[in-house]
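Heads up, this is only part of the complex; the chains shown haven't been moved.
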Amino acid sequence: MDYEALMPKQLHEPVDAALVPRFAGHATFMRLPALTSAEGLDVALIGIPWDGGTTNRPGARHGPREVRNQSSLMRKVHHVTGVAPYERLAVADLGDLVVQPIDLMAALEQIEAGIAGVCAAGALPLSVGGDHLTTLPILRAIHKAQPEPGPLGLVQFDAHSDTNDSYFGDNPYTHGTPFRRAIEEGVLDPRRVVQIGIRGSVYSADEHQWAKDQGIRIIYIEECDRRGPGDVMAEVRDLMGDAPTYVTFDIDSIDPSMAPGTGTPEIGGLTTREAQAMVRGLAGLNIVGADVVEVSPPFDQGGITALTGATMLFELLCVLASNR
Amino acid sequence: MDYEALMPKQLHEPVDAALVPRFAGHATFMRLPALTSAEGLDVALIGIPWDGGTTNRPGARHGPREVRNQSSLMRKVHHVTGVAPYERLAVADLGDLVVQPIDLMAALEQIEAGIAGVCAAGALPLSVGGDHLTTLPILRAIHKAQPEPGPLGLVQFDAHSDTNDSYFGDNPYTHGTPFRRAIEEGVLDPRRVVQIGIRGSVYSADEHQWAKDQGIRIIYIEECDRRGPGDVMAEVRDLMGDAPTYVTFDIDSIDPSMAPGTGTPEIGGLTTREAQAMVRGLAGLNIVGADVVEVSPPFDQGGITALTGATMLFELLCVLASNR
C-alpha cells in the first residue's frame, strides 16, 4: 500500500505533512513512529493516562490521546531557533504507560517502573500526563537512575505550588502535594526548585510558607508580568546552574483562555507567547527529563488546550535537542 | 451525617476544600452558608437573575447560578494582598432576589426593594447580575440608604458607556441606558463617574458626547493599553476621593476570549491580568456597594466567563475587606 512507501525512511522522523495530510494516519506524538522499546532512543515520548490524584475536575487521563491528536500540527523545525530536533535526536512515541485507574499506590509504582525502564534504556523521558501527581514517581525513577547521587533541580511552570501536606483528611498523595513529598524524600533540592506563574486564591495565609522555608523560589504571575520572560529566565538559569534539572510544565500555568481544559483553572495566567519565550530560555540547562501535565480534554474547548500542550511539548523537545 | 460535621464552625466561612471536594455540596457563592436574612452581615452576596433590559443576546438571567457554580474554585485568602476576607467580614449568600421576567417596570421595583432590605439590615450589597440595567435600581436603593444626601460616585468597568437615551423608539430603560437615568435622577454625580475599557464601534459620532458633557471620564481601551493599570487607577482614586463610590464590573470589559459568555461582546478588551490589577487598585476607596453583571451562561464556553466573574467577585470582596 502507498502508505508504507511514504513512511519515514529513517526511523525517528515524523510523517511528512507535505506528502501525507495531517489528518491522516494513526495519531502518534508528532506523527513519529510508534515503538515499544526505548533502546537506541535519545528521547522517549510517553503518555501517562492517569488522573487518580486529582482533587477537583478529573479527565487528565484522556490527555495523552488528545495531545497526540493535536500534535499532528507540529512540523519538523523550530521557526526561531532553527533547531531540527529529529536531526539531532533519536525520538519516538513509546505509547502509554499501563497504569490502572483504581488503586493509587499501585499506580504510582507502575509509573515509576515504566519510567525506570526508559532510563535504563538510556533514553530521556519526555512525558504527557496525566495529573501532576504523575511527576512524583517520574522524579523518583529519574533520581534513582542518575549516575551521581544527589537531589534534582526543578523548573515548574504552574498556577499552583503543589506543596500542600495532605488533602481530605490525611491523604498524602494528590496532585496538590507531589513536590512536598519529593523534597521530603530527598528527590528534589528545594533550593533548586523554582515555580513560575503561581497565582490564585489560597487556602490559608501561610499556604506557601513551607515551600519558602525550604528555599523554593516562587515567582508569582505578578512578578512575571513586571519583569518579563527574559529577566525571569536569566534568574532561573542562575538557580539551576549545570546540575541535573527536571522541567515540569503544568498546562494550568497558561491562562485559561488559552488552556481551558484543565482541572483547576486560574484566570490571569501566562500567555502562550510568554510561556514559549520562557521555555526557550531553558536552553543550555542540564535537563534530565520533562513533562507536560494536567491537560484534561473533557473540559477543553475545541482542542486548544491539547494544541497548547502539544506545542509546549515541541518547544521542550527543541530545547533538549539544542543541548546536543 | 458527616456533611454536617464538616460545615464551617463559624457562620460565615466557606466549606473547606481540603476536607470537602469542591465539586461536592450545594453551589453557593464562595461555598458560603446560604442565609435568608442580611442581619448581622457586613457584606451580602446576592444574585439578581434578570435580563429584561437586554437589547441583544439574552441569558444573563442565568448568571447567578453559574457564577455560584464556578465560585467553588475560590479559596479563602488573596495570594497577592494576603487579605483573608472571611476573617474580617461577615459574609453570606443571601440567595437570589425574586424578580419576575415579564414586567420590566415591576422588576425594577423588585430589585430596588430587595437591595433596600439589605441596606436596611446594615449590610453592603455585592451582587451578581443579571444585565446592566439591574445596576440602576441597586444605585437607587443605595443612594436612598446613604446617611448623608448627595449623589454617588461610580467606577464602571465596561466595553460600553451605557449612557444612551433610549432604544427601539422610546424605551428609556434598557441595559444601554442605566447611567444616563441615574445621572438624570441625581443618583450619580457625573463628575465622579469613570468608565474604563470602553471600546467598539458606536451608533453615531456623538454617542459619547452627552456623557462627556456631563463630566464623565471615559478611559478607552487604547488609553488603558498605553498607560497601564497602575497609572489608570491612580487617576481613578483621585477622581473618587473619599466620597461614597459604587463599583460596577460589566464582564464585557474583559476580552471575549476570556469572557465570551456575554450579550454584547467586543474584541480587543481588558485582559484578566489587567482587570485584576485594576480592581486591586480600588483598595482604600469608600465603596458602598458593587456588582458583577452581564455574565450570560448560554453564550459561555466551558464556564470560563462564570469563572472570570466569580474571580472578579472574589477580588471585589477582598477590596471591601481590605478597607476594614
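As written, the chain order gives the labels A and B, with residue 1 at the start of each chain.
Definition applied: contacts are C-beta pairs under 8 Å (C-beta built on N, C-alpha and C of every residue); 3 or more make two chains touch, one makes a residue touch a chain.
Since the model is a prediction, treat every value here as computed from it, not as a measurement.
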item	value
Total copies in the full complex, given that 2 are placed here	6
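To be clear about the criterion, only the chains that are shown with their structure count from here on.
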item	value
Copy-to-copy rotation for chain A and chain B - C-alpha atoms, rounded to a multiple of 5°	120
Chain centre separation (chain A, chain B; CA means) in Å	38
Residue numbers on chain B that touch chain A, as the complex places them	16-19, 21-23, 73-80, 82, 84, 255, 257-258, 271-273, 276-277, 301-302, 304, 307-308, 311, 314
Residue ranges of chain A touching chain B (in the complex, touch as defined)	55-57, 164, 166-169, 198-205, 207, 220-222, 225, 255-257, 260-261, 264-268, 299-301
